[in-house]
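Let me give you the structure first, and then I'll get to my questions.
The block that comes next holds chain A.
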Amino acid sequence: MKFFEDSSSQALKIHCELLLSLSQFFAKGGEKLPHTLSPLLKSCLAVDNHFKPDQLYLSNEVLANYSQANGEEYLLMLYEFNRLFVGPRAPVAPPYESVHLNTDHLVMGEQTLTVRKLYRRENLQAVWQRHEPDDFIATELEFAAYLLSRIIEAQTVRNNAKVQLYKTLYDEFWDHHLGLWLETFAQLVAQSAKHPVFSALSSILSTLSKLHPSNTKEANYETFAPQISRRSSCCCLQPNPIQL
Partner candidate 1 sequence: MQTFRNVCPRNCYDTCGMITYVQDGVLKKVEGDPKHGYTNGKLCLKGYTYPRRVYSPDRIKYPMKQSPRGSGNWTRISWDEAIDTIAKKILDLKKRYGSTLPICLDKYSGNFGIVHYGVEGTMSSIGYTTRAVGTPCWPAGIDAQTYDFGTLYSNDPEDMVNTKYLILWGQNAAWTAIHSFPFINQARERGTKLVVIDPILTSTASKADLYIQINPSTDGALALGMARYILDNNWVDWEYARANSLGFDEWVNYLKAEITLEWASEKTGVPKDIIMEIAREYATTKPASMWVGYGMQRHTNGGQNVRIIDALGVMTGNVGKSGGGVNYGHLETWGFNYNAMVNSAPQGSKGFVGPDGKVGDRSININNFAKDVSAQSDPPVKMLWLACRNPGSQDPDTHAIEKMFASMEFVVTVDSFFNKTVEMSDIVLPATTHFEDWDVMASYWHYWVGINQRAIDPLFESKSDVEIAIELSQKMNALQPGSCTFPTSGTPEEWLAKEFNPGIQQMLGINNYKELLNGPRKAKIPAAAWSDGKFRTPSKKIEIHSDLAQKNGLPALPIWVEEMKTPEKYPIRFMTPHPQHALHSQFQNLDWMMTANPEPKVEIHPVLAAKYGIAEGAMVKIYNDLGSITVKAHLTRTTSPNVIVSYESWYKNSNFNVNYTLKATPSDMGKQATGNDGLAFHDNFVMIERA
Partner candidate 2 sequence: MGDWEWPLILFTVLGQIAIGIILMLWWLARDRAHLDGQLFKRGVKVSGGLLILALLASLFHLGHPDAAYRALTHLSTSWLSREILLFLLTFLAWINLYRQARQLSSGHALRTDSATMAVAEIEAGQQTNSLSLGLGITSVLGLSGIASSAMIYVLPRVPAWNNVGPVLFFLLTTGLLGALCTLALGGKLLQNTQKKFLLKWSLACTSVSLLIYVIYGSMLSVSIEGAASLTFLLNSPLFWARALLGWFAPLLLLLSLLKRPQIDQTHLILTVTLLAGVGEILGRALFYLSATGIQITALF
C-alpha cells in the first residue's frame, strides 16, 4: 500500500508524523538525538505497520536498538551527525537542497529562493530566513508535513476543494523539491555513514522518497490563512510577519 493510494486521514497522519519527526531529527541537531530518536522510531514503526514498506523494519530495529543507547553511544552519534551534516570541517552531506540540485553546489541557490516563495504563498517563512538557507532539510520536511496537516483538516471538515488543492500543493512541493534531492542526499549519507543509526536514517529517507508516487498537477492558487501549529514539533517555520 502506498501513500495517497490510501489518503485516509489515518494514513496521512502517519505520513505527517514521519515527516515531522525527521524534520525534528535534523532541526534539533546531533546534540538532541536522545530526544529526537525515539519519536522518529515511533513514527517509523507506525509507517511500517500501516504501509509495510520493504526493508523499513530493519532500520527500525537499528533505531530501536540505539534509542536505548547510553550516553557514550549518543556522543558517538552526535559527532557523526556533525561530521555528516554540520561541520566545522566541510560536512560530508550538507543538508540544503541547493547544494545538491544546483550545479554550482553552493548554499542560497535558486532552489532556496523558490521554496521561500512557496512558504510565502502559505503565509509562512523560515524562522532563520536570510541566515539559514530556506531549503534546509528540516524546514522542507516541516513544510511538507504542514501541507499534509492542511489536507487532514480539510478532510475532517469535508472541504473537498481544499483537500484537492493541498494534495496538489503537496505533490508540487514534493516533485519539485524534497522528492528531487532526498534520494541523492540519502545515498550520500549511506556512502559515508560510519554509524549504523545514520545508515538507518539513510534508508528511512529513501523509503520516504520511494513510497511517494510522482505526480505533477499545478495548483490553481488561493491562499488560506496559515494554521501552523505552535506545537513543540514545529520549529523551522513561522507565520510570515509581513503577510500578517
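Just so it is clear, a residue touches a chain if its C-beta (ideal position, glycine included) is under 8 Å from a C-beta of that chain, and two chains touch if they have at least 3 such contacts; residues count from 1.
Picked so that all candidates are chains of the complex that A comes from, given by their letters.
If you're wondering where the values come from, they're calculated on a predicted model, not measured in any experiment.
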Candidate touching chain A in this complex, from 1 or 2: 1
Candidate 1 contact footprint on chain A (complex, rising order): 29-31, 75, 78-79, 82-83, 86-91, 94, 96, 99, 105-109, 112-113, 116, 130-132
